[in-house]
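Complex shown without one protein chain; remaining protein chains in place.
Up next, chain A:
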Amino acid sequence: MPTVVLMDVSLSMTRPVSLDGSEEFQRKNLAVHGLNMLFEHMASNYRMEFTALMAFSSLWELLVPFTRDYNALQEALGNLEDYDKTCVESALNGVSNVVQQEWGSACPCQVVLVTDGSLGIGKGSLRHSLHTLKHHGDDKKFPLPFPFPTKLFIMSVANAEELQMTDAMDNLEELLRLSGGDGQIFTMEGPLCMKNVQAMFGRLIDHAYSPFHAVLHCGNLSSDVQVFPRPEPIVMDEEVEPMPRSVNTDLEIVGFIEIADISSPPVISRHLVLPINVNKEVDEVGTGATDELEEEPSASQMAGKSPNFCVLLHGSLKVEGMVALVQLGPEWYGMLYSQADSKKKSNLMMSLFEPGPDPLPWLGKITHLGPISEAAENPYGEDDSKSPFPLQPPVKRSYAQNVTVWIKASGLQTDVQKILRNARKLPDKTQTFYKELNRLRKAALAFGFWELLKGMADLLERECTLLPDSAHPDAAFQLSHAAQQLKLASTGDSQYAAFDHNIAPMHTDFSS
């Protein structure tokens, strides 16, 4: 989930912070300090996150496009300049553009808005934007909610009391509500100082940027892993199941399935599964360290050299072309597979299925997948030539069962002509003739279209009179038999008009 850091660089951010100490800080310095801490945390614990840095006042500017280069982000923070007044609306428009250009409109995004709670004055101020919300034309819609799923974190370099003195807090809350409600407003607790700004960003880190650690199990084999990006809790049906579901920290493999059988299933999110070494100190800032490369070489080399189940699993999944079905929680499953980024690089990935007992119709209920060893004979065949998948639904779909639709006249004409074509080729086409005839008969009965049955009977009788002299004698018998049966059905007489009844070919024997 990429992050956009939206930094307020209006003049109000340069307000000095009254401190007893000798050094004088501006709010901007506090904000930069907090962001530096966030970037440092991400560089070591959340390195795969793409982050962009935007600065805004009445205008906005993309200082650093989406990157994983946290040095570049920190460097840009060091070179911030001061501009005029705060204009949140235009900045949010900027965010919307920047994110959509890079990631499209489906990718969830986190926006970290850093401001001092002084939200501008007059036209362009947040207050003005929110007041005129309803008067916006369709062409100039307020940017929130963004088209992409958003988590909005507002980092206010001001304490809650200060925000509540004006309507700033109300406006920020309204902003959060407009963005879809997913997110949080963080304020400073206590006096404005380095320590408290650290505490505030610490809360953001715990809330949104703590790495997700789990243990991947396959029977007695296991590996500590980091799942990136963090799987977010989801709500399935706000009415019946209002509680969000979260992914367990124990991921349990239940079995294996061929890629061809799982067949490009729909997934709600994709995550890297990175093996980690948990023997390290967990006492550092944030949670456990995960990054092997930044560590001193000896430690990472050690970790690299002791066998890890993830690597084994990845290798075999890749070679065999299979996926591992993994249980994420009660009635929630996903799959593990090898994903190649390039010819050389590949990785263990996990995709999450929609929560529920049967996320993929072609696999059926996951709880009803059992080990093949229980089958009398291997359902994959001795040479892997067959497969028990996909599961067939009990009822065929309309396009797989030759349904009759006569809404367009052409549909009816085609069906009638098909019967006549076969009628002219009797007795060779006896089977097809009766099959088509019965199909028409069934539909006509269901639709209460008895007139058609009479009409068809007339047509068959006429065909009978038009038979050439060379025709097989059976043709005439079959045609008049069929015509008679249709006529009987068209009376609605229950003996002849039963839906499940089929007109059988007349039994004729010309051999003797």
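Going forward, a residue touches a chain if its C-beta (ideal position, glycine included) is under 8 Å from a C-beta of that chain, and two chains touch if they have at least 3 such contacts; residues count from 1.
Here, contacts and distances are computed from a predicted model.
Chemist: Consult the UniProt record of the chain that does not appear here and report its protein name from "Regulator of G protein signaling 11", "Integrator complex subunit 13", "DNA replication complex GINS protein PSF2" or "GATB amidotransferase".
Modeler: Options "Regulator of G protein signaling 11", "Integrator complex subunit 13", "DNA replication complex GINS protein PSF2" or "GATB amidotransferase" narrow down to "Integrator complex subunit 13" for the missing chain.
Chemist: Please identify which residue in A:S105, A:Q164 or A:T249 touches the non-displayed chain.
Modeler: Of all options in A:S105, A:Q164 or A:T249, contact with the hidden chain holds for A:S105.
Chemist: Which of A:F25, A:F256, A:W332 or A:F477 touches the chain that is not shown?
Modeler: Within the whole complex, the residue contacting the unshown chain is A:F256.
Chemist: Check each of A:F56, A:F186 or A:W406 against the chain that is not shown and name the one that touches it.
Modeler: Once the missing chain is taken into account, the touching residue is A:W406.
Chemist: Given the contact definition stated above, which residue among A:S18, A:N79 or A:S373 touches the chain not shown here?
Modeler: Within the whole complex, the residue contacting the unshown chain is A:S373.
Chemist: With the missing chain put back, one of A:G124, A:P275 or A:G334 would touch it. Which one?
Modeler: Of the candidates A:G124, A:P275 or A:G334, A:P275 is in touch with the missing chain.
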